[in-house]
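Removed from the display is one protein chain of the complex; every other protein chain stays in position.
And now, subunit A:
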């Protein structure tokens, strides 16, 4: 074999290997997806059916029985609401820490990160009781507040690590030209960090959308987002796999597709800019 052939063989083997892993890891999702188009009988047939006449019946039943749109709307409101709030609070903080770092900046950042280490379950009881006393159980307001605070450290960190990489000379130049601090932020920093802010927002939306601890514990039906709606399929509907799959597909599809488009930024974001 020539060197060239060897190299070619290596590429093909790498490709085959990578594809195999990817397909194995993706298989459960693929299976959920196609099961959602089966009848209940086909869904549990052994050996598994791969070819069948697809039906949309399951999706109709899911909407009818558990009001998918209602829960999807709860997911949208809570994840977008919390994300916008978190951005509004975090952008000024990240900005000042990135451009005007003091002696304590690093400590503050690490402290913020350490609040993420506080396990949710440690404050489950008081949060539950506070929500009960203020009539916020099973309300979207409670979820928005909690999601905002829960993601705030990550949002600050992400924005900070992006802002830090902006060239400081541009800001100095703007200042020389007589820009006020407000101009600086609105006319220089913001346009330069549209990408940074939107990928931070994406990450925050994904985290809120998939959050399950608080949504399972604090909501029942009225404010239940999709994570909680799916959990209600765990026991009584346990064996109706086609319907379960349809509900799951509907719950995950938006965020998975969303994720496909921004996976690169997500890596950078979730690793606090340590991996680019």
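Convention: a residue touches a chain if its C-beta (ideal position, glycine included) is under 8 Å from a C-beta of that chain, and two chains touch if they have at least 3 such contacts; residues count from 1.
Here, contacts and distances are computed from a predicted model.
Its UniProt record calls the unshown chain "Sugar ABC transporter permease", which is the correct pick from "Cytochrome oxidase subunit III", "Aminotransferase", "Sugar ABC transporter permease" or "Aconitase subunit 1". Checked against the full complex, the candidates A:116, A:168 or A:187 give a single residue touching the omitted chain, namely A:116. When the full complex is taken into account, the listed residue touching the unshown chain is A:28, out of A:28, A:167 or A:191.
Touching the chain that is not shown, out of A:136, A:196, A:223 or A:255: A:255 (per the contact rule at the top). Although one chain is not displayed, its contacts with subunit A can still be listed: residues 10-12, 14-15, 17-19, 21-23, 25-26, 28-29, 31-32, 35, 44-48, 89-90, 92-93, 95-97, 99-102, 105-106, 108-110, 112-130, 149, 152-153, 156, 181, 206, 209-210, 212-213, 216-217, 226-228, 230-231, 233-234, 238-239, 241, 244-245, 248, 251-252, 255-256, 258-260, 263-264, 266-268, 270-272, 274-276.
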